[in-house]
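For this view, one protein chain was removed and the others were kept in their places.
Presenting subunit A:
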């Protein structure tokens, strides 16, 4: 086994004690170091192994810390693990834990990770995120999740209190990037066994993060305060973090303007330009690792017409992405001509033909292709588009209806509530479906895996060469080339019509500093933020 430092970022940061809030020289800290962050929905659970929501994770990230954390560019830096070794075959990772304590004073041990990971995979826990352990490719993960092997057989072992050994079933280039996901956070076995499912209540919850839960009023507000037991508490400046639920974005914006919320990260579609003009220092749009597109149903249940590549190409070409981005959404999103979000770490933009054409050129090609495929004024192509209830999806769908009408396609819009939408999608009961995917980790494969033959792909597109490229990417030193080829296969065969790459239009109070705007995952740690005196 060779000593191996995973990334250059890790080398750079090892010289510093840890990654923490670093006020610039001359910045005077404000008296009040509390932070109020807006969330759209109530927090569903604070149990790291049970959560499945981004909102929950934003709070859980303050209360717990994984083996790795992220710096403000999203690069992985040491968290609970001070360093790690990787075996030559890239199948065994050994993590060396730092001296750290739980908020009740108990030491954080390798056993706490073993317990947590087994807990996530154990069918007894019935975690909806059990698949994350499979995604990490932990040895025996699939068998444990299926209940065919006992959780003790999962590829994670505590060599001693300070050494954690992880065995993978295959080399996984993104493995280290999964180590900041809530599912992988350690869990306090003693506390969970004592309180059962009530262990996440204020007063019961014990965490190893920079903050400790003070109160949680469901659907109203949750508050965490500085954890004195945290190993880097002396460099933590923000002393109170509030998560304020406001179910309506416009109301949230009003409350932001009234000073009740310091950071609001989802300006409603169409309002960003006006806010940017009015509050140039506060309205900031940053790329965010999600992509949006229209998936074609290529399964047996799908319409015959969509099985013709020319039809799919015509439909994709006819979408005027610039109008959707510049006139409908207006929040800094980018038109998409391929699936992976453009800002993913290590991703190189693939050469896609249609991206270089003008929209009139695309329209002309679309008309030609559709005529070639046998559709025209006498025999119009009729399709149905399924989307879930949301003003924004509706606006985009209506725009697309118009774009497609221009090439003679009669599109019927079908709106379903979320649960019905999801069910129909998973059962291939649709013709064209709007779809969006958000990255699980900062690497292209999180997007591309969706179109793997056994992946989640609702349209049932399948391509052997694509699958092979994805499998090979796992062992490549530089998988970017594979990813590029895969995008070309995907778009060459128009498995979907990509529409746009997300951006996150924020409103951030000007005295709040250290917000990780360069982290395309949108993950943040209150311990790295601070407020300056104005």
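Here, a contact is a pair of C-beta atoms (placed from the backbone, for glycine too) under 8 Å apart; a residue touches a chain by one contact, two chains touch by 3 or more; residues count from 1.
In this text, contacts and distances are computed from a predicted model.
A.B. asks: Match the chain absent from this complex view to the correct UniProt protein name in "Fe-S cluster assembly protein SufD", "HmuY protein", "Oligopeptide ABC transporter permease OppB" or "Predicted Zn-dependent peptidase".
C.D. replies: Matching "Fe-S cluster assembly protein SufD", "HmuY protein", "Oligopeptide ABC transporter permease OppB" or "Predicted Zn-dependent peptidase" to the record, the invisible chain is "Oligopeptide ABC transporter permease OppB".
A.B. asks: Of the residues A:22, A:45, A:73 or A:359, which one touches the chain left out of the display?
C.D. replies: Residue touching the absent chain, from the options given: A:45.
A.B. asks: Touching the left-out chain: which of A:159, A:220 or A:533?
C.D. replies: If we include the chain that is not displayed, A:220 is the one touching it.
A.B. asks: Can you tell me which of A:69, A:137, A:172 or A:245 touches the chain that was removed from the display?
C.D. replies: Spelled out, the listed residue whose C-beta touches the missing chain is A:245.
A.B. asks: Could you pull out which residues of subunit A are in touch with the chain that's been left out?
C.D. replies: 42, 44-47, 50, 52, 123-124, 126-128, 130-131, 134, 145-147, 197-198, 200-201, 217-221, 244-248, 250-251, 254-255, 257-260, 417-420, 422-423, 425-426, 456
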